[in-house]
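The complex is shown incomplete by one protein chain, all other protein chains being positioned as in the whole.
Then we have chain A:
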Amino acid sequence: MSNASAREFNTVPAGNPGVESPLAWSYRQQKVSSPASAGVVLREKALLGHMVLRGGAIVLDEAVRQVLGMSLPAKPNTITRDEAGERSIQWISPDEWLVIVPGGEEFDLEHRLRESLGDAHFSIVNVSGGQTVLMLAGDHAREVLMKTVSFDVHPSAFPVGKGVTTIFAKATVVLRRASETEWELVIRRSFADYCYRWLLDAASEYGVDSQ
């Protein structure tokens, strides 16, 4: 497989068309705000650049070091982030990584990665339109997750910097611990509304702020 001739397609159209995140409809339907007492805070990190990198760890590591200035996480279920915390690379499987960058950077990044990788055996897929990131924080965020995922979310089993693909209320999410207080859920576009409404329901007893 040669990627030198691979066609690149910028999924962001020219001009300045209106864009809507996968959760735009859900927000219009149901936005909850109880700022003072909210035990759970939900925020969408909308319209980021998501990319799936597949290939051998050594070749990909060299390329992302050169292009992004970050190393590829070699240890299963871990994430590396840049200093600003805006760009991240997550281990998904032994030959697959999820790269999330600020929206708009993904096309240029894909181009530079392809250039750097040359004829190596790899695949890069821009999945920005297929998923979105939901940030979950607040004093009761962990309780909400305990009701929702079978994975152990206790700090001893789920330290900051860990990320797993797991079952979330019968749907699939990538669950990431971004910091001591913040969790990130990478959810599929088609499940976004379902996950959002599940979270509103599960968090209602603690008070939710999804402004």
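Just so we're on the same page, a contact is a pair of C-beta atoms (placed from the backbone, for glycine too) under 8 Å apart; a residue touches a chain by one contact, two chains touch by 3 or more; residues count from 1.
Here, contacts and distances are computed from a predicted model.
The complex appears with one chain absent; UniProt names that chain "Sarcosine oxidase subunit delta" among the candidates "Sarcosine oxidase subunit delta", "Tryptophan synthase beta chain", "Phosphate import ATP-binding protein PstB" or "Putative NBD/HSP70 family sugar kinase". Check A:Ser34, A:Ser116, A:Thr166 or A:Thr181 against the missing chain and you find that the one touching it is A:Thr166.
In the complete assembly, the contact with the undisplayed chain comes from A:Pro76, out of A:Gly56, A:Pro76, A:Gly104 or A:Gly129.
For the chain left out of this panel, the touching residue among A:Asn16, A:Ser37 or A:Ser93 is A:Ser93.
Panel shows chain A; residues 76-77, 92-94, 96, 150-151, 164-167, 172 of it touch the chain omitted from the view.
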